[in-house]
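Of the protein chains in this complex, one is absent; all others appear in place.
Labels for the chains are A and B, by order of writing; each one numbers its residues from 1.
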Amino acid sequence: MSVPFRVERRLDCPAWLNWAIPVGAVATALLAGAVLLFFLGVSPLAAYTAMFRGALGDAWGLSETIVKAIPLTLAGLAVGLSFTMVVWNIGAEGQIVMGALAAVAVVRYAFVDSLPVMFVLMFLSAALAGGLWAGFAGFLKARWNVNEIITTLMMNYIAILLTEYFIYGPWRDPSSLGFPMTAPFPDAARLPLFGGTRVHVGLVLAILLALLFRVLYRWTRWGFELRVIGNNANAARYAGMDYMKNVLLAMFVSGAVAGIAGMTEVAGLQGRIQPGFSSGYGYTAIIVAWLARLNPLGTILVSFLLGALLVGGDTLQVVMRLPLASVQVLQGLILFCVLGGEFFRNYRIVPIGKGE
Amino acid sequence: MEILIPILSAAIRSGTPILYATLGEILTEKAGVLNLGLEGLMLLGAFSGFSVTMATGNPWLGLAAAVIVGMAVSAIHAFLCVSMGANQVVSGLAITMFGTGLSALLGKAYVGETIQGIGVMPIPLLGKIPILGPVLFNHDPLVYVSYVLVGFLCWFIASTRWGLTLRAVGENPRAVDSAGLNVSRLRYAYTMVGGGLAALGGAYLSVVYTQMWVEMMTAGRGWIAVALVIFGIWNPLRAAFGSYLFGGVGALQLRIQAAGTTIPAPLLLMLPYVLTIVVLVAISIKKGKGILLGAPAALGQSFHREERD
Partner (left out) sequence: MDPSLQTPIVEMRGICKAFANVRANVGVDFDVRPGEVHTLLGENGAGKSTLMNILNGLYIPDSGTIRVKGENRRFSSPRDAIAAGIGMVHQHFMLVPVLTVWENMIMGLPGLEAILPKKAVVERIRDLSTRYGLGVEPETPVWQLSVGEQQRVEILKMLYRRAELLVLDEPTSVLTPQEVRHLFDTIRQMTSEGHGVVFISHKLDEVMEISDRITILRKGEVVETLPGRKATREELAEKMVGRKVVFAVDKTVLNAGETVLEADGLCALNDRGLPAVRNLSLSIREGEILGMAGIAGNGQRELCEALSGLRPIQFGSVRLMGVDMTGAHPMKFIQAGVGYIPADRKGTGLVGAMNLRENFTLKNFWKKPYSRGIFLSWENVAGETGRIVERFGVSTPGLGVPVRNLSGGNQQRLMLGRELSGTPRLIVAMQPTWGLDVGATEFVREQLLLQRERGAAVLLVSEDLEEVMALSDRLAVIHKGEIMGVVDDPRGVTEEALGLMMAGTPMSVAMREACGR
């Protein structure tokens, strides 16, 4: 069983690979998706064209893509922060929802007819809610080494059920007739929009936070600590870094940023909470973070890409009547290809010159 | 005591799909591979089982199809993690996303359909034992298979040569490699078997338990299975106990709801998830750092034969 090549470990990774691998991965995933579509009796060409047109073909599509990119960027930054420390915050979905719930609570119980005040209140409460939601899992991990993947995931389910409780119960909008949802936000709690689009001020938040995170990782002491702990927890301990404190802090900040994403979704976009509010942004954010290799600026770019994918999925649903779940399949495929592609970062295939 | 019997019996049935997935993951993790794709695998299994049963009219074919699908999809995970050295956490998440999406996509056409699944098959003599009889021996064949499987796996792991290799490869793959065994092949095999069992658990839900297909019908059972592996400290018997515990909570939940209660449904539905956290915290506190004494030492780490120190 001799093969004509051997696998060799790389000493360093050439810069062009940092681009080639993600691009190649996405391309491969689209190809695999095309095969799948074909077997489902759908023309891949028609589907992909429809997606492209819907997401990037006109100004409205572009603006919709940006609308989706906002929560993806924020959640992607959040998830990326925890991943940098190799703490697996899979709970962005729940933290987004909790942030939104907090914003609704503020509007319901502490309404002040002034946008700046409402903005600050909602921002802080959403950050606190998301932060505590994640921080709880962080505390469990720091204190008793409880597996954070499972705890954050369970809290996703709990958060969504909590939302259902509020939507169907105490916070139900009486004027919404048959459909369960909360009352719409008054104007003072709505984030201003850009032009005639649905793009809201959350965009500014997203970009600002991305820049902030870049500074954080590159130039601050805490960023350095996070990176060291994520790279080698033993060395971090040896260097006097406090693992427990950092786990807690990182999870809290991570949850807080995700909570802010939830707040911008409810205050900027939807104006109310309905069932299916978060629609998987928390999970897509994991792909965003991984594809962007935890790089904050790359997160913006990748969020745009995946936002386009989601808008394309919406288009597919309307135009070709494919269920929204199809996009999730494509997302899974992209992640597979990215994971496989990373192999080439560390190894290369070398053809064997002469045999023995 | 009498009131308990139907609840305990329901606990067994409700816990069986989780048990299959948990047993599968125990095998996978004992070999050193972390497979977080159980939720997706269960859903794919549920869908495959349902659709093939509908197409062929034979639920056993449906179950077989589910196992095959589970093995095939978990082979992707094995390929990424074992051969390509990818991050096992993220790969498992990708499997879950992919499985959830694919099952929903393909299952669209099947929502609302029902099938004739597998019925109850009481065991003649044993079923007559007071209390234990109706609780343990008044179920469908897959429950009995799961009993046998638990016992078999306990024996397999502790007393056979393959069990020895399994225990070794998850603790110190270098030792296994230097003994001349193929670590990759072992890990592929156990990942695929684990995936097949998880899919079987999912198929149990659609083919036997509900005899319907609903999008995302596993409702997080795959994740609970991952937690139960830890809770059971990688032991099949303890995993069975944990699975039935969760089965019981699920069954209890349904009964409370059916009995009419002022507790809002969403809060009741939270029970399994809250319980999972509680159970995980309890075992982590109890074992402390020593939980790592129960976990396979090389779990989640890629193995490559070191070229140079």
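Annotations
Quick note on the criterion: a contact is a pair of C-beta atoms (placed from the backbone, for glycine too) under 8 Å apart; a residue touches a chain by one contact, two chains touch by 3 or more.
Since this is a predicted model, take the numbers as computed values, not measurements.
When the omitted chain is restored, the residue from A:A27, A:A59, A:A235 or A:I349 that touches it is A:A235.
The chain omitted from view is touched by exactly one of B:A55, B:A109, B:A175 or B:L237, namely B:A175.
Across the interface with the omitted chain, subunit A contributes residues 8-9, 11-12, 219-222, 224, 227-228, 231-232, 234-235, 237-240, 242, 356. By the touch definition given at the top, subunit B reaches the unshown chain through residues 159-162, 164-165, 167-168, 171-172, 174-182, 289-290, 293, 297, 305, 307-309.
In this text, only the chains that are shown with their structure count from here on.
Averaged C-alpha coordinates give centres for subunit A and subunit B that are 28 Å from one another. Residue ranges on subunit B touching subunit A, taken from their complex, read 36, 40, 76, 79-80, 84-87, 89-91, 93-95, 97-106, 108, 215, 219-220, 223, 226-227, 230, 264, 266-267, 269-270, 273-274, 276-277, 280-281, 284-285, 288-289, 291, 307. Touching subunit B in their complex are the following residues of subunit A: 9, 40, 88, 90, 140, 144-147, 149-151, 153-155, 157-158, 161-162, 164-165, 168-169, 283, 286-287, 290, 322-323, 325-333, 335-336, 339-340, 342-343, 346-347.
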